[in-house]
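Dropping the structure in here first, questions after.
With one protein chain held back, the other chains of the complex are shown just where they sit.
Letters A and B mark the chains as written, and numbering starts fresh at 1 in each.
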Amino acid sequence: MQRMKLLAVNAAWLIVPFLVVGTIWEIVARAGIFQPKLFPSLVTIFDAFVRLSVSGVLWAHTEGTLVRLALGFLLAAVVGVLLGIAMGRYRFAEDVFLPLVSIGYPIPGLAYAPLFVLWFGLGDLPTILLVGVASSFAVIINTWKGVRAVKQVWIRAAEVMGATDRQLFRKVILPGALPYILTGMRLGLAQAWRILVAVEMLTAVPKGLGWMIFGAQEFLNTDVMLAGVAAIGVIGLLLEKQVFERVERYTVVRWGMLTA
Amino acid sequence: MDQTIQVRSITFEYESDKGRVLAVENVSFDVADGEFLCILGPSGCGKTTILNMLAGFLTPTRGEILIGGRPVAGRGQDRGVVFQDFAQLFPWRTARRNVEFGLEMRGVADAERRETALKFLRLVKLEKFAESYPHELSGGMQQRVAIARALAYNPAVLLMDEPFAALDAMTRDEMQKQLTEIWQATKKTVVYITHNVAEAVYLADQILVLAAHPGTVKARLRFDLQRPRDPLSAEFVAAQRELLGHLQH
Partner (left out) sequence: MNAPRSYVWRSVWRGAAGIVTAVILWETFARSGIFSRALTPELKAIAVTLYSLIADGSMVKNAAFTLWRVLLGLFVASVIGVPLGMLMARYRAWERFWLPLVSVLMPIPTLAWVPLFILWFGIGDLATTLVVTYAATFPMIYNTWTGVRSVNPIWVRAAVSMGAGQHAIFRKVVFPGSMPYIITGLRLAFGRAWIAVIGAELLASPTWGVGRVIFDAKEFLDSEVMLAALVVIGAMGLLFERVVFQKLERYTVTRWGMLAPPRV
């Protein structure tokens, strides 16, 4: 009984902020201070969301965005982990690549977008490449740090127990660096996600949430745009909660290398 | 298996900003099969350097080390090492999988590995915690897992670098008692580094007292006290006093 009550109170607390903001939004929308076309009521937005979902338009755009995100991130993860490990393990690779990575890192990937369009044309290819390049830096740097942070005493212990170079790498360095690698991937995915939507607006991909929002601007379809933003918010939240927190829970949190 | 250690006048020098530093000079000793040797000395006396040369992490500048009659060249499974740092266990492996590591390196089959690991965990009284991760164990328990891990692949000698130094006094007493039992059960040759006089008297057959800068052997002592040793007995206290005398000048 007591628990039910507590649950109800917590749920109420979760709803209240949205209720308040929603009410304010609704009052402003209906007061007619702004054109209804530019500041639609929540009913209209919800309507658009449902309409787009039922007709499958929203799904098609979401699918396009997710596929691009997956491919771009995959590119970044593979290249980033390999390069990061090489830099962590071999001083030569570190000396050669670190300056390049340090110079490339602070340039927002989005700034390359027009250049990539010039080189690779419009559409999927420049989008995926750009997202991949932009998000690889976080993966590279964190993987490199992770390999460097592997404790000397683990390496010594493994060596004294007869580990060969390959065993040392697979059974000690890789798991030892995993907390950092996962952090890098998490940051990389977040970065990929942040720029993907904007890149879609610039590369005129056939289907994608960014493009949907951008296209709707032409026709002042604010309701469609806000429905798109809502979809983007839901995906972002799911990526964070469902994908990464799960992976971490089963690995580094369980090993006590990171507190949840 | 020949479990003797012979150390023949080893010297260790290294390069630093201020030129060459002599860390260990002309140290010799023998450890018989199944003997427990403590190397005792103040901090900076080079005792860890000696252990690192025995383990194969460092190569003596001059001199020779023989284990089981064969000269030491690099690292090898003929030695097990227990470090002071609790972090030596792999956090991503359970206690049992940590203990299995050495056998895994040797390509031992799953079932056999598991059985051996459990046997050694039983030896250190931790069979109940076989499936726990290191962070779920106390410091004393982690060090016991480390001992089991170092013994599991059956090395000829066990090298221990102040394994209990970071434990509280009560836990340490208990660990010393258990280590004696483990040593008597496995009949391993042990080289144990410490800076604690009572610990050396409690554990050792033979004690090597080192002087610092550079590390040289100052005295070599044997106390034939009955085991299990009683730290409150007159002989024990007398032995401690004698050792202290050697350390102080």
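We adopt the following convention: contacts are C-beta pairs under 8 Å (C-beta built on N, C-alpha and C of every residue); 3 or more make two chains touch, one makes a residue touch a chain.
Bear in mind the structure is a predicted one, so any value in this text is a computation, not a measurement.
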Could you tell me which of A:Met4, A:Ala31 or A:Ile103 touches the chain that is not displayed?
A:Ile103
From A:Thr23, A:Gln217 or A:Gln242, the answer for touching the chain not displayed is A:Gln217
Quick one: which of A:Val57, A:Ala70, A:Leu174 or A:Ala198 touches the chain that's been left out?
A:Ala198
Take the complete complex as the reference. Which residues in chain A touch the chain that isn't displayed?
13-14, 16-18, 20-21, 34, 38-39, 91-92, 95-100, 102-115, 117-119, 145, 148, 193-198, 201-202, 209-210, 213-214, 216-217, 220, 222, 225-226, 228-229, 232-233, 236-237, 239-240
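By definition in this document, only the chains that are shown with their structure count from here on.
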Hey, how far is the Cα centre of chain A from the one of chain B, in Å?
49
Footprint of chain A on chain B - complex, ascending:
55-57, 75-77, 79-81, 83, 85, 87-88, 90-92, 101-102, 104-106, 133-136, 149, 153
Of chain A, residues touching chain B in the complex
151, 153-154, 156-164, 167, 171-172, 175-176, 178, 251-252, 254-257
